[in-house]
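The complex appears here without one of its protein chains, the remainder shown in place.
Letters are used for the chains, namely A and B, taken in the order the chains are written, and counting of residues starts over at 1 for each.
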Amino acid sequence: MNNGDKDHAALAQQFNRDEPRVNWHDETLWWVRAKRDKAAHTIPGWEHLRETASRIKNNVLSNMYGYLQQFEENARKNGVIVHWAADAGEHNEIVCGILQKHGINKMVKSKSMLTEECHLNDYLQQNGIEVIDTDLGERIVQLAKEPPSHIVLPCIHKKKEEIGELFHEHLGTPEGNADPQFLTHAARLHLREKFLTRRAALTGVNFAIAETGEFVVCTNEGNADMGAHLADVHIACMGFEKLLPQRKHLGVFLRLLARSATGQPITTYSSHFKKPRKGQEMHIVLVDNGRSVQLGREDFRNSLKCIRCGACMNTCPVYRRSGGHSYHTAVAGPIGSILAPNLDMRKYADLPFASTLCGSCSNVCPVKIDIHDQLYKWRQVLMKEGYGPAAKKLAMKGMTFTLSNPGVYRFAGKTGRWVMGKMPFIVNNKLNPWYKQREMPEPPAQSFNEWYKKNRKAD
Amino acid sequence: MTVALFVPCYIDQFYPQVAIATLELLEKFGVKVVYPPDQTCCGQPMANSGFEHLTHSCNELFIKNFAGFDYIVCPSGSCTLHIKDHLHHEKEEEKAGQIRKRVYELTEFLTDVLKVEALDARFPHKVGVHQSCHGQRGLQLSQMSELVAEPFSKPGHLLKMVEGLELIELNRVDECCGFGGTFCVAEEAVSVKMGKDRVKDHVEHGAEYITGGDMSCLMHLEGILRRQNSKVQVKHIAEILNSKQ
Partner (left out) sequence: MNGIKKTGRLINTDQLRDIYYYMNSREKILAAIKKSQPAPRELPVLDFPLPDDMDAQEKFIAVLSSIGGAAHTVGSYDEIQLLINREYNDAARIISLVPEIESRGQYFEPGTNPHLLEDVDLAVIKAQFGVAENAAVWITDDMLPERVLSFITQNLAVVLHRRDILQLMHQAYERIGGRDYGFGVFIAGPSKTADIEQSLVLGAHGSRTMRIFILQS
């Protein structure tokens, strides 16, 4: 996306220029978090369920080599064509190749964050293939020429009036109508025509089962199914970490996914695709794109346990007040901030700092990823590898020097407080980001150390 | 029992009354308190900024100051958590390990070690509790709203023993205030917005005071309250538990 190379802090500042909108964004997502809490509290043994899911995923990561081959073999036996893509480029070429082989230049696509990660739409468009996103939220951001701002709620940053305008412009709905019910119905009619006329459908994958070679796609709208069951060619794209060992493990994950995501007991549709239907061609594209590298990073590998529920975004106080686009990556929020640096440390060096490390993300995570600990660890890696500004390093070295030498510390403290007490304009000016919207603490006459020497030394 | 008083740098420099209240409170319970005078800081500001690898000499100094005590008590959840999770030293790892085990945040020390059941304190005001994330989610001083588990609160338990004090309810019991160390200046816009929202929750529920176990969060909230010319004040929990108003 075009963010003018601004980092998270700058983009977040931009987002915060409209405070009522920030309040609205925050409240909307907090409401989703509250729905998640309510759903979780109705399940006795919720924490046991999370623990079990976490352990299943740990097992998957430790036997990825075996499970992946087992899955491939079973999928092939089921009549599915399996492809392997080492990176985003290969993934895009494979999808494009399948479509070209069939002479298809128009396709419907249901939600797949992987294809966002790979920038598939742009690639296909450059190759003369039109892609229609069929998830309502994704269709809305597609019409607005924006990326999704949330992995589960792609247009959560948009107000209904803006959507009404978009639909008026692109779908010909009456001007000024911003009723969600009406707009959804308009989209239903608009997209039904696409479902009925497109010969290829691409879907994401929520879970893939090594034991059976089937994969599961979850939607509320039914768009994945409308696409896949009407098309001659179904292409399902998945990061290899979506694997589960056995079918019965779906029981655990389907109980967690929707409750964590939106507070629903389950998504409306949990579709298990095992074999192509008669006359249909079914493809699975298994994608690495940095995942095997992440798998090798001990401190960060368990980010691959993620099931993309978005709970960490909804609970994140920073995400709620900075918006998904401020993360300038396909997967925003806390989980995005630990995934993105794996792909490009320089480009995403700001993201692990877009957090207060409050830890709420790790607590809501249905597979117990230690998200906030990984944010902390990424900070260490990024600064050690030199992706931080030089001035910051110098300041930190100065700070270390002061804090490692009690004499210097006490002296600096005195002058610091003296400066603040006597000449507040020096610190209290607009250049100090603290002072911009906050008062500085009132400097006391003496430090505790000084007080102690005067009052307790004689004891 | 000898307890070393670990005073966070910003408390030493800006809020000495919090350290004094902590000292007096511990002494009230008959604890022998030692204050190692050469202490500076736990090193968290560097570590949270990604420079844990530069905290070596800071850690060395910390170990020099705090090794060998029965307990180390600190009126900050955040600094306590940093020591618990990150204090290491290749030459003094045994001592570092001991310190990590013996360091306590003030309210957990009062609750879990001293097992305080009564307090001689009076603070006749409406008080909102701001749970610092490091204290709450890191040290688990109270139950976290995200988990499906039995509620409890160590600071809440203590505050209920204070005469005249009325605890107010909040809409969001444990939302982060946005201080976040260097986050408060690096991400100024979001930090301030988070702080404003936290303040609003307390003010709307009638708080006269906002208290908590971390002066860093409270400093941030105080900065916002004062900019708003609000009458609401912040007070560290040690000051309230030691109050005789």
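In this text, contacts are C-beta pairs under 8 Å (C-beta built on N, C-alpha and C of every residue); 3 or more make two chains touch, one makes a residue touch a chain.
This is a predicted model, so every value here is computed, not measured.
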In the full complex, displayed partners of the excluded chain: A
Candidates A:Q13, A:N58, A:N405 or A:N432 - the one touching the absent chain: A:N58
Touching the absent chain when the full complex is considered, from A:L230, A:V318 or A:M383: A:L230
Where the unshown chain meets subunit A, residue by residue: 28, 31-32, 43-45, 48-49, 51-52, 55-56, 58-59, 61-65, 68-69, 83-86, 90, 94, 134-137, 140, 153-156, 159-160, 163, 180-181, 183-185, 187-188, 191-192, 195-196, 212, 220-223, 225-226, 229-230, 240, 245, 247-252, 254-255, 262, 264-278, 286, 288, 292-293, 295-296, 298, 301
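Rule of thumb we're sticking to: only the chains that are shown with their structure count from here on.
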Centre distance in Å when subunit A and subunit B are each reduced to the mean of their C-alpha atoms: 32
In the complex with subunit A, residue positions of subunit B that touch it: 7, 9, 11-17, 19-20, 35, 37-41, 43, 45-55, 57-58, 60-61, 133-134, 137-138, 144-149, 172, 174-176, 178-195, 197, 219-220, 222-224, 226-227
Complex interface listing, subunit A residues touching subunit B: 8-9, 12-13, 15-16, 19, 22, 26, 30, 37, 40-41, 43, 46-47, 315, 317-318, 321-322, 352-360, 362-364, 376, 379-384, 388, 392-393, 396-397, 399-400, 402-406, 409, 413, 416-417, 432-434, 436-444, 446-453, 456
